[in-house]
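For this depiction, one protein chain was excluded, whereas all remaining protein chains were kept in their positions.
To keep things simple, chains are lettered A and B as they appear, and every chain counts its residues starting from 1.
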Amino acid sequence: MSMPLVNVCMPPPGAEQPWRLESYSKRGGYRVWKRALSGKLKAAKILDTVKASGLRGRGGAGFPTGLKWSFMPAGCKQPSYLVCNSDESEPGTCHDRDILRYNPHALIEGMALAAYAMGATVGYNYIRGEFLDEPVPRFLAALDEASAAGLIGRGLGRARVDFELHPFVGAGAYICGEETGLLESLEGKPGKPRFKPPFPAQSGLYGRPTTVNNTQTLACVPSILQNGAEWFKALGSPNSAGTMIYSVSGHVERPGNYEAPLGVSFNDLLEHAGGVWKGRQLKAVIPGGSSVPVLPAEIIRECAMDYDSLAQAGSSLGTGAVIVMDETTCMVSVLRRIARFYYAESCGQCTPCREGTGWLYRMLTRMLEGRAGVADLDLLLSVANNIEGHTICALGDAAAWPVQSFLKHFRPEFEARIRSSVARREVAHA
Amino acid sequence: MPDNSVRFTVDGRELEGAAGEMLIAATDREGIYVPRFCYHPKLSVAANCRMCLVDVEGAPKPLPACATPVAEGMSVRTHSQRAISAQRATMEFLLINHPLDCPVCDQGGECELQDLAMGFGRDISRFSEGKRAVPDPDLGPLVSTDMTRCIHCTRCVRFGEEIAGVQELGATGRSEHMEITTWVKRSLRHELSGNVIDVCPVGALNNKPYRFTARAWEMTAHPTVAPHDCVGSALYAHVLRGRVRRIVPRENEAVNETWISDRDRFSCEGLYVGDRLEKPLVRRNGRLVETGWEEALAAAADGLAQLREEQGGQALGALVSPSATCEEGYLLKKLMHALGSANIDYRLRRRDFRGQQKEPPAPWLGMRFAEVESLDSLLMVGCDLRGEAPILAHRVRKAALSGARVSYLDLAEREYLHPIEKAIAAPPGDWADALARAAADSLSGQGCAVWLGGLALRHPACSELLEIAADLPAEVVSGRVSEGGNAAGLGLAGVLPFADIPNDASFSPGMDAGLMQRQAPGGMVLMGAEPEFDCAAGAEDALAEAQFILALNPWASDWMRQHAHVVLPTATYLETPGTFVNGQLDWQSFAAAAPPPGLARPAWKVLRALAGRLELEGFGYSSPDQALADLRRQADSRPDAGPASSGGSAVDSQAAEEERFAGLQLPMHSVDGLVRRSLPLQQAAAA
Partner (left out) sequence: MSDKTPLSSAALSAIRASAARFPAGRQRSAVLDALRLAQSENGGWLSVPLMDAVAEALDMPPIQVYEVATFYSMFEVRPVGRHCVSVCTNISCWLRGGEELLAHLEKRLSIGVGESTANGRIYLKKEEECLAACAGAPMMMVDHRYYEHVSAEDADRIIGELQR
């Protein structure tokens, strides 16, 4: 029997209009926040609980959330900021959109609790611009409801808590998902990541102490405080507490968002998604969004979907975006499509990424068009290696890792494809 | 070392630095070279070029030296395998889309990319894709663009935002399509914009008028000093085959840091224009004709001698450009005195000289330029600082950004580009009252100052303004932003109608510039001054009445062609040795960078020869240094105030308003003959 699905960040199935305050309250929503507003739940207790819960950031890097919060200078002068990263754009990832659409109050309550824990009085939710039609209005409506109910604003409750929460809508740039690129964008600039140090906790939005957390991370927080750190820990596997909304896409029968305990086996997850489509065989999986290394079937089949297991297998949990590829997939074409994405989305400031991502894409194009030799694979790898670790933000790494992992696992297929493309081209020109 | 000092090692060497200081600043100080493109010590850290990656022990990846603060115990290797391979990787990426058109690039030979490619580049490119081509925006007459060469370091963008205070260039687009541009067709307007040429590490932004005129390695560099404002920026003149090809800044932290104004950079384009004189001119039968020096000097000496004979020495007068050198001013003063005249002045656009003998001899700022940055409050009266002294305006901007309260009293509000306390717009007739009020309202704190600028010094009641400023409480520094590059030097050289007058009963204080421009003495000597542009309004008509007019000038202006009797072709500041004293009283001597064209000669030599013709004693100087030594001795022994009888003239207070307040405003690119003849500057002014 496969591991069952659970709902921590997502509302229970069948809930009516789960995005409404009424529905969220019925499910126990805002109970924790109201305790904080009444003065019964102290900021330090929230921080301790989140630390103890083992919650890690769901945006891709998996950094321990409580530890990140503790970097905010204690008792710092206001304003300091909490920023939610709803700029969901890692290819293959589509769960934050569903949190915004179906459970926006969990996010608002999570943000309020997080801000309170860190002493931040102002929050911004940075939502990607493409979400303008449905997720943004849902979030705004929830914000209005929360505001009308006295849950956000100034001088709230007996504890006279200040928490002002504002929406911010992006305008189309993958790099704004990087936290310092996001802060630049929030300041009204192109989203070019900042060099760290200083880290946002020292100098973030407008030079003030700032913490940026991902949507799903924050949406976990009310449940953790309601049910306790131990409950959350027990949901997942060691080092991987709680649940993850896995966005399963690609060659499966039932693509979708599946919230399951961390540590669910890949095979169980694939089964929830109906297995590989059309009765075909599994070839490869990118387990955490397009930036993480690809794993061939025989390796991913042995993996549990958590931080440690995927790291041991040479990849990463990333955003939990599980991209499934069947036996018919051309890995050279997949890699070129991924390379085109990083080429288009590089912000342009660092030399290796600005110049190198286009070079990778052009080489891969030549390989598919019969204008490359097998020796070009070494050049491809060398250029990827020269980008990796040499840029301000991780986009350079994200452009390099797919190249490295595709070549590591599928090099013979690349060589064969190069040869056949050359042969086809010669025939066409004959 | 201060308390916050930290110890760390670089390539095995023990170094000390201040905690938080960037590694590259420390290695630069110690002479350890780390390659870089985007880093510039005067600009914010961008860390985008990735050329300065070094190996820091314990760090998971190489770190940029420009953005890595030094820390206690840190161990850095700049030449380890990891550092070198990171730097080589960056160099390869920089070159793949760079055109490598070095043979036709003006930057060739002085290009940071070219230099580093020699050290870090590969012999053979591994890049076989097509190269990027980028359109070139038209940035106006001063800066040329070849944007395909751009390496996107953003120094020019940061220069605009951080130094100029107005962002004109930006980085549009993203990924490899990012472009440095104005986006819409827009010329660079800021008075310091030419500095982007120097901050650009490659040949993307270059000196437009200089384009294709020389190769960097063919030219010789001659240190000199800028003549157009009271800053006296340090310059190099680059010379090829006897001609100045371009001007670039010379670093002098105490004066201009690393910047120069566009006026100082591009005025050299006026050097060799059409009306430049290569031979002396003498009026014959009503027409100026070219002649040799013998004949011209004879005509000049005869003209002066004859008037002295007929009407006495007091019938002679001299007007000297405020950008003449100390030596030139001193020699002409000495010559006038020897001829029996004290009618000499360099304050050509000033109109009110009452009380002049009580003013300090050198009009200066009252403080060092660096001290400006730590002022608490500053009031500028009648001062178009960005136009008058752009580098000083940059210091004031820095002061304002770090909290100084800066106020202006002026005809109207201008574009200031920094936070201001007050901008008081008042008709000039109200300035005296307004100054007294504004000083009381806006000056406070440890360091405070009042500066009178060009408009105040050209004001018909200038003396009143000076007096109010001088009478402010002692803690208020009262300074002047004076015209020209050497007002302070000429003041110290005594080029004034009341200074150093021979102890001789026949001598009395002479005519000031205002008086000479209303009632011209019979014989006029004009040195570096073109009356139709360089004097107070109306002077050209009065001066034309003189019976004999001798001009010493590099060019023959229209007025001279019409009225002068002898025009002696002289050198510009680039063609003569000399000394300027700037607004913080630095004596800055310089050598000639290039020979003057044709028969033109440095004015100090011309004056020496003229004195010889006139058979005057004491002009046997074999170098300008000797004249300088004499004048400095004289300046040191001069009493603080001039004779009480030298009250000075003023404009008729009954005259109509428009006449009294005429000529207050002086456009930035009209200040002197060289600037007026620089076509690119005139085009920029018109753009």
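Keep in mind that, in the parts below, a residue touches a chain if its C-beta (ideal position, glycine included) is under 8 Å from a C-beta of that chain, and two chains touch if they have at least 3 such contacts.
As the structure is a computational prediction, the values presented were derived from the model and not from experiment.
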### Message
Considering all chains of the complex, which shown ones does the missing chain contact?
### Response
A, B
### Query
Which of these, B:S85, B:T148 or B:Q167, touches the one chain of the complex that we don't see?
B:Q167
### Summary
Which of B:T68, B:T182, B:Q517 or B:S649 touches the missing chain? It is B:T182
#### Entry: Of A:I338, A:M367 or A:A399, the one touching the omitted chain in the full complex
A:I338
### Query
Among A:D96, A:E145, A:D268 or A:D397, which residue is in touch with the absent chain?
A:D96
### Message
Looking at the full complex, which residue from A:A321, A:C353 or A:M367 touches the chain that isn't shown here?
### Response
A:A321
### Query
List the chain A residues touching the unshown chain?
79, 88-94, 96-97, 128-134, 166, 168-174, 185-191, 206, 247-251, 255-257, 286, 290, 321, 323-325, 329, 334, 337-338, 340-341, 344-345, 347
#### Entry: Residues in chain B touching the chain absent from view
166-174, 182-184
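The definition used in the following text is that only the chains that are shown with their structure count from here on.
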### Query
So how far apart, in whole Å, are chain A and chain B when each is placed at the average of its C-alpha atoms?
56
### Query
Which residues of chain B touch chain A in the complex?
45-51, 53, 60-62, 64, 67, 69, 86, 89-90, 92-94, 96-97, 126-127, 129, 151-152, 154, 171, 173-178
#### Entry: Touching residues (chain side chain A, partner chain B) in the complex
173, 175, 190, 195, 197, 343-352, 354-359, 362-363, 379, 382, 386-387, 389-392
